[in-house]
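Note that this complex is displayed minus one protein chain, with the remaining chains in position.
Up next is chain A:
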Amino acid sequence: MKASIEIAGVDAAMVVFEAVVDKHINQQVHVLREMVIAAQPTWLSDAVAAYHTLLVVYDIQRTTYAQVQQFLQSQLEQLQHQKLTNKKATVHEYFVCYDPEFGPDIERVSHVTGLSIDEVIQRHSEETYHVYTIGFAPGFAYLGDVPEALQVARLDTPRTKVPAGSVAVANQQTAIYPRTSPGGWNIIGRVAGWNEQSGLRLKAGDHVRFIPVTMQRFLALESGASS
């Protein structure tokens, strides 16, 4: 597993693995992040895992880049000897209503992919998704991989307002919009009982499953969630 350590800012270093979107590599990034945090270096300010990169923010009053680089190098060496995948990922399950009222793009996705709406729902919900990274907005989790048959490009023109809890797809990724915001992904459904805190419970490396529900069940779950 090759990785390099680079300057990423006035107070930041970046560990860069092979530049591909790959679950195995992404998992290494998450394990490295946990190792860095577990080592509790006094200078550690933040550690952010993305697909193939780990940003490490450090306190320049307590350390130097050279020391951080050396520390990360030794963590990388330990990572090579570590057995991965023995840790069980946390699984989050969400009830999703794929009705066009909540998924205004589901008909378009069906048209573009040549799948029926029922097949779109089936393909989207039969997968267990991996949280590659969280970013863009608080609690916005990039989930993958969307089955190839269901992959659709982003919208040409982003919407100015996507409701919180909307489930969306774009290329090999799927996501839940954590709060009402602009967005350019294809909206295919809505999570029942979602609130603005829900996204913040997701962590990179977790797993996510979507369970299709009818409009009736969705409304029952919504009223249950708000009472």
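Keep this in mind: a contact is a pair of C-beta atoms (placed from the backbone, for glycine too) under 8 Å apart; a residue touches a chain by one contact, two chains touch by 3 or more; residues count from 1.
We adopt the following convention: contacts and distances are computed from a predicted model.
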What is the missing chain called in its UniProt entry, if the choices are "Biotin-dependent carboxyltransferase family protein", "NADH dehydrogenase subunit C", "Branched-subunit amino acid transport protein" or "Metal ABC transporter permease"? "Biotin-dependent carboxyltransferase family protein"
Tell me which of A:I134, A:V167 or A:V213 is the one touching the absent chain. A:I134
Sole touch to the unshown chain from A:E6, A:E93 or A:D118: residue A:E6
Chain not shown: contacting residue from A:Q28, A:T53 or A:Q75: A:T53
By the contact definition given up top, give the residues of chain A that touch the hidden chain. 6-12, 14, 19-21, 33, 45-55, 57, 59-61, 64-65, 133-140, 142, 178-179, 196, 199-200, 203-204
